[in-house]
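A single protein chain has been removed from this complex, and every other one stays in its place.
Letters A, B and C mark the chains in the order given here, with residues in each chain numbered from 1 onward.
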């Protein structure tokens, strides 16, 4: 393995013990591995939203676009459409991608743009110091809902399945090996891939023990089977106390948006003559 | 039945033969009926987005808020949360509600706010003179995609089901009776209700014959059965040439957002003393 | 006739647009210069729509109150526009319509059995237009050969019937007033939207991303149609939020990208406009104005978003804002706006409006001015790459992914030279200074551009101050009245120096604007320029020459 630690000059400002470290360490390893085996490092672009999660791009010495809250996905799409040879990875928060910018996620999935979206799903807004998010359970007492929320969470994976995403998985910051496998697969998957990571926020929502007890890895599951994927995704609704499956729920081969995009030979030289030609038709 | 024709001074500017007329006539009749039987007319509020569909609020002499493109749903939510005794009906376009403002729709469903959303789904942008929409079939040649779209449509009902909507139905501008039944039910349903209306745009996308051949009314379908609803919704994906079921796909009783909202007695009089009380604690 | 106007009107969706183009073409090919104004409501079929086609010996970009030929496809057109008929104005329409309308006896009319002819040929209703055009062509003495040639250019498979019907109209008509044919070559007849598109292409456009919104929808349609010819990627995403963020993604990856929208969509882009300012990822926005607030009058025109364009987005950053006033300027400045966005790594706004975008006129590509194609300042690879390296001009060298020896990090947070987030007070100030410093150099560079234009001579002491699409009407009127015109094109950074030069000797300055508050008048006050009077119009319609003449005369008398 490469000796590149991928560190930057940025001091890490996550809370000690934060689940984001697992994502950071995992992605660094995976990037190192992939850059040796598959694709040089300079072809990777990381894109992030705003939240604790977003800081990750500051911590990895790879091309990046630190965008705005909820909007990392369309940026990633633009980059990929500009150059389909790039590997574009979005890091987004649950408030960020399942709330503020949910629409973009759905359309990126529908288009099957070949990007990878990794959700740091701590099931709250952490950087703004503790409010409920679209995946907080019913009754969650954040600072904007001190008496508990009165709306149930979304099941983002169910939504993504309905949006025709072609790779859907769930990992957890507790299981680094699985996480790395999923990152790797998602990045290598040709098409829109989303990994929902149950990322423990030790400060505001320490579900470490809860998850330890509830998560299990999917076995004998056929990710090619839509109905099976649907059932597995619905086993846990982000609200009840059910068992929480981890692993790949769904995977499908389908042509990507970029592949179908018309690309015309960039014939810059003849630009002037083409303008003239157009004008002559209007004479 | 009441003699109120509900007309306004606005001249109707839809194309002759437009499917919007069915929605207009249907809703007028239903409003008249409901106002006699259930709820006085002044308790209805119509909200619309921008598009050909949006003009409907100009044509019905009932309280209305003509909002902006894609954003009728949160306006409707606000009105309902302000006064749960009102009956709030949104008229939205497919570009409007499934595209520009999709996120609002998902969150309104998740919250189960008791509003009714009627989608004039002509499967294109009509008022801006012919572009593809989120429900246009793959390969659709609108003016922004003259070579055909390269992205498949969304199945909005599948998305809405994943968003926990509690009433989901599909009507068609070809079947006025069914449409009226669905409008009535949706309005009376306590919770978030959406009726996707296959509204024929005679000018840009005249699917009159196509729909005549493909639609059928659901029979022996149990809207209380989630899996059955899921299957029926997936029978047609807005893309393929399958049969197109009409009717109620899903219905469920669940507490509404407004019901769960804390409402505190408006004790305006004691405001000043409460401010003083708060301040004294900071002394 | 040296200068005359035709109004053709009917129901929306009844073919007025196409007829307008054919009429324009007819006059263009006859050696006239042409200007076309299109008036249509926000609906698809049925409402009233009309066009005014004005023909003149010299280049024009305004229309007049009075109509010389009224071509009516329905009674509504007669009802609504008859009062606009000039003293010896003529009405051409179906003979039955004429009977029904019962026009004043003195009106010169020509009735042709249009409906009958179309029926006889079993042709669709829309071909009534062709018949009417045939009748008109004869009425002004145009040769049948020219008419045929132009019809051929404009119709595809239905050409035979169209020619047949046109001829019937022609034959049933009489020469009412033979026009003199000016001896000059035709010039291409294009719309403002097309001029902007071609200018962007000229400037090196590679990608266009847009969500349809009047009055920039025609740009989306044009680019989508022409994508192949001009090697463009054209994307229509889910919303304007998606549009501008995708565009920033494209630009980050090195592709020159533009977006187009109008007020409401621009609102949704403001957060990313600010992101462009901070991240220094270039953005080019075509902002087409229409009357607001909110949805307003979607298919009409306005100049009420100047302030918004100047100050949109949180925080302070350099932006380029330009408001072209005619087709040549639209072409030239669209190319420049793209180039300057990339040279200075800033957002550029091309501020236009419905009148400019949908107005059609003669375009002379040789009169646009020379367009310098500056390459952006690129990293040369000799040093470690710092995306935001500080520099004398504030401009940092660019590099684009993938670049083997560079890690390219951009950010909307305040950041250091490497692009890593900072909250340090000194670094914050340094980086903000770096970014803002670019304006100084941009102002310097712009001194060699025609940022402020004047018309008329230096002896004149009264000037009309105008911007954008009011140029045409102001310049033409000022010539008649012997006034000067001052037209700032660049509005940010404001060309203070050039503007003050232009003001030399001016004692009275009258601002002419399509808004209710005089936004340009307000802007120039910041630079110590007092505007003595304003002529404001905000009903969505452009000034006609005559209307403006009356208003200006009031102000200068």
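Just so we're on the same page, a residue touches a chain if its C-beta (ideal position, glycine included) is under 8 Å from a C-beta of that chain, and two chains touch if they have at least 3 such contacts.
Keep in mind it's a predicted model, so treat the numbers as computed, not measured.
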Legend entry - Among the chains presented, those that the missing one touches: A, B, C
Inset, instruction - Could you tell which one of C:177, C:414, C:496 or C:546 touches the chain left off the display? - result: C:414
Legend entry - Candidate in contact with the missing chain, chosen from C:41, C:204 or C:450: C:41
Legend entry - Touching the absent chain when the full complex is considered, from C:89, C:134, C:264 or C:488: C:264
Legend entry - Among C:302, C:352, C:451 or C:469, the residue in touch with the chain that has been omitted: C:302
Legend entry - Residues of subunit A in contact with the chain not shown: 13-16, 50, 52, 66, 68-70, 99-100, 102, 125-129, 131-132, 134, 143-147, 203-204
Inset, instruction - Name every residue on subunit C in touch with the hidden partner chain. - result: 41-42, 262-264, 266-268, 270-271, 274-275, 277-279, 289, 291-300, 302, 304-305, 307-308, 310-317, 412-414, 423, 425-426, 428-429, 432-433, 436, 515-517, 522, 525-526, 528, 538-541
Legend entry - On subunit B, residues whose C-beta touches the chain left out of the figure: 8-10, 40, 42-43, 45, 47, 50, 55, 57-58, 61-68, 71, 74-83, 85-86, 101, 103-104, 107, 261-268, 271-272, 274-276, 278-283
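The rule is simple: only the chains that are shown with their structure count from here on.
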Legend entry - Geometric centre distance via CA averages, subunit C-subunit A, whole Å: 41
Legend entry - Averaged-CA centre spacing for the pair subunit C and subunit B, given as whole angstrom: 37
Legend entry - Multi-partner residues of subunit C (each touching 2 or more other chains): 238-239
Inset, instruction - Find every residue in subunit B that makes contact with two or more other chains and list them. - result: 101-102, 134
